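Step one of this worksheet: look at the structure below.
The complex is shown incomplete by one protein chain, all other protein chains being positioned as in the whole.
Showing chain A:
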Amino acid sequence: MAAAADCGTGAASTGSIGAAACKNVTSFQRKGPRASGTDSGCSRLVSIAGTRPSVRNGQLLVSTGLPALDQLLGGGLAVGTVLLIEEDKYNTYSSLLFKFFLAEGILNGHTLLVASAKEDPADILQELPAPLLDDNCKKDFDEDVCNHKTPDSNIKMKIAWRYQLLPKMESGPVSSSRFGHYYDASKRMPQELIEESKWHGFFFPEKLSSTLTIEPCSLTGGYRKLLQFIQNVIYEEGFDGSNPQKKQKNILRIGIQNLGSPLWGDDICCTENCDNSHSLTKFLYVLRGLLRTSLSACIITMPTHLIQNKAVITRVTNLSDTVVGLESFIGSERETNPLYKDYHGLIHIRQIPQLNNLIYDVSDVKDLAFKLKRKLFTIENTGLQYRVSSHQKLSHRRTEKPLFIK
């Protein structure tokens, strides 16, 4: 997306200026030599660490910290968009995804903005998982995966030949990629990496007492202060290109934890008919405006299982770009279901944004499950699959834990 073009380049994005003739003559002119497939200005920004342009529409992507999730989302998270994680019931795995996102930011040298009403951001950063470096991971993987040697090997399968057509999931480290790293959830990130990184923290209980001259508006106090904080950081550090003193060529990764929970002063999770039901949706809208005009990407975890008003969940989904729902099996009857015995929960890709594109984007694979295997968080394919494609007849088959997808 040309958030890049909007920042600071002003009218430079209109390479095709044909002001005089806009009636019958098309005014498209070939732009100067620029990176193919990307909008103007992106060629300058491809050099930002930890980003890459999307192969489909040239948008700038960042990694979510989980390469399997990146693949499911079509390459990564687009800069300028929101990734909404619908929390699982006890917030075990969603906080892990939250930390992966932040850890990825530290590894790539991005600036972080961590906002929480429950934990001090400094504590959250201390608990980030350590990155898995290539020489360590080889021996960890040999015992788990029997046939994942080279991801691109085209071994012809004789018996299970139908499986060859299914997409392979990446679950091993890709050694030469600088986009997307693997993390060891049992170890902590080294202190020196955290200290080197640049981060801003917003801990709501600390800001409760501060008095800002705010005009009355229908946002609850916590959301209003958070928006102000985010906007200050974006402006001061120059992520939107409007600050003449600061020329920023880095990504701001914003992480907001437990948005919508009562700790933020919002009662949307407590009752069905709350007074300030527009607070959360208004916050998301203004946040989207801030993100679209700056070089930032945001992850939000939200306890949607607590929101009793279904209409609000629909509105929140419409206002977010990418929505991923986590459903853990802890305490549910699925824990004893033999189909799910190796997994810790299900992951639902509810929405993928359709930016700069007509094509309707929906995740190809539907029944996905995740598990936290000693150290690694992996996502795998499970369940029934129905496929209709233009060169195949209608077919359906049951795939039960296909071992080759590892």
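Everything that follows uses one rule, which is that a contact is a pair of C-beta atoms (placed from the backbone, for glycine too) under 8 Å apart; a residue touches a chain by one contact, two chains touch by 3 or more; residues count from 1.
Basically, contacts and distances are computed from a predicted model.
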Not counting the visible chains, the remaining one has a UniProt entry; which protein name from "Mannose-ethanolamine phosphotransferase gpi13", "Elongator complex protein 6", "Transmembrane and coiled-coil domains 6" or "BBSome complex assembly protein BBS10" does it give?
"Elongator complex protein 6"
Going by the contact rule already stated, which one of A:Arg288, A:Arg334, A:His348 or A:Lys371 would touch the omitted chain in the full complex?
A:Arg288
Touch assignment to the omitted chain, from A:Lys187, A:Lys249, A:Lys310 or A:Lys341, lands on A:Lys310
Positions on chain A contacted by the hidden chain, ascending
1-3, 5-6, 13-14, 16-20, 22-23, 26-28, 39, 57, 215-218, 227-228, 231, 278, 281-282, 285-286, 288-290, 292-293, 310-311, 313-315, 318-319, 354-360, 362, 364, 366, 387-390, 394
